[in-house]
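A selection of the complex's chains, in situ.
Read from first to last, the chains carry the letters A and B; within each, the first residue is number 1.
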């Protein structure tokens, strides 16, 4: 077997937990071409990062990512910090010749993303963005059906990512609700996933967009009262809807919101083409709806494919048919793919270029809001 | 065009309304081979029957079915009175040489049903039982799929008819809850439909059965206090479950209940065979679930066929695809078929023999309850 691949993780919040679990499980469920070593975890507060390291089995800890990225015993730098620091950390890691995996969105804007994509390309390192929903078996199946020609020419993409955790007016003004710390609100957080899924499944790029943002609750309690003020202004969107024209003339709509009562993680996409349709929703992530116009007329209908068969992507690593997977498996599947790519078996997508393409779309939407008109999506050469 | 076919209806309750509507609409939506005339309606209370006649356009009224059945200007006697009188009225109609349509269950027991079936056969009159659910387009489609061999050898039938209108303990002790007036409870009322659907879709007869009845609320308020008593004893089943062995070894289960909170008219049947499966529920009556093992492995799944296409039974008489039908359309479809059969175009099923076969199964279940063991279903020669 090959020499081990050593992972260094930067960040240990919600995503840190998802990634740690992924590295822990990947070698147990997948037949990896090289041993995976959870070598180091990095965070600014030593006490916390030590606790997490112990809990998950990270061998060592760092409190400064700059130290981590230059360590000789690190092959892969995985970044799951807040969005603002992605660019800086990734650039440092690439400069140090490390392979990089970065949480989504790749950067705060297309300019940053472009630099990152170019640097990664020049350094010829493995690079990937954690658009984890690509690794739901049902999503992989969706892409396969498009590639098999079962959907035909694509006419419609209809995507919504609905959550409801901001409905409570007493929810405080955290960093996620301020532009300077979060970039945007639901748009960067949730539309990013939708844009990537649409690109991944259909293989089509975005041509032109126009957006509609709303901030429904303009003021929220400050977590800590400041200068005598108890409330502060929300400076990001609570929701962002946008329309898009895709390549080949497809008409698409997107919506991200944190104000849809009863929708918890309702990441849903539907695709209609000349030969069939697909629909998927994360809340029932193991199922893919598929309609084929090639079925005989009297038995046509949306079929619910339970994507837990050996013939579906990643499933053979897991459990028997009907023994459903959950959210975390998307990360384990991705981790396995990253290790394989580093070991030279296969390629890993989405790459930083995919992250850039997504960012270009998100940026164009924001520009369309400022200018109140349609905006063409610029596609940068990497 | 042929000479008109004159209908005489006996009874004007809930079913009288459904049948009147069926005769009113059938000639408007279907291209019938002969004119249909709503000639007479019969009921014991002159005032009521006159009111109904006026509302629905019945030309004349009778207050004694014996007068109705011998009228020269009546071709078809349709019976939708309470179960006790089906036998008597049908026999009189047949003796008078009339075609007969009778509400389900055909009779109070197999003995009665046998006499009715024999009489109808000898008289060579058109005869049918209103198992209306056969005329849902989705059910017709289900039968077709079995006949096309898409289900293969049948292993399982799983049927439940769930309602909840008896949950309220204050619901009074009406005639439906006393054996002497109703024969049985949920069993005769609801299992009758399930048995007919199972026979219709699969084409298989019942071999052997065993039942489990329960009466959950043993006493109920009397509608009118009698002899100083305010409550009386419920003497029919609130629920009846039974297992059955069908022809060719299929294993089947049936359940009828009026105590399933939230289930309003949940008439559901699922069939599993060697090549595929079917599932249908009346509360979504326009949909048929179909699973085919002949689909390619990675796209197998239950497909929801919206049975509103021209290629589905009866649909071309109605509305465009996706414009769903409701409960009452089952009766209109049946009425159209009856008129066609009388006019010599096609045959009408279910016949009285089907009504008899159903009754034989219901009777065997009751016997299995008394004897606490499996009972073979006797099939009488007609």
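Just so we're on the same page, a residue touches a chain if its C-beta (ideal position, glycine included) is under 8 Å from a C-beta of that chain, and two chains touch if they have at least 3 such contacts.
No experiment lies behind these values; they were computed from the predicted model shown.
The complex is a homo-oligomer: every protein chain shares one sequence, and counting across the whole structure file gives 4 copies, of which 2 are shown.
In the analysis below, only the chains that are shown with their structure count from here on.
Our note on geometry: chain A versus chain B, Cα centroid distance of 54 Å, whole angstroms. By the touch criterion stated above, chain B contacts chain A in their complex at residues 141, 144-145, 150, 287-288, 290-292, 295, 297-306, 309, 311-312.
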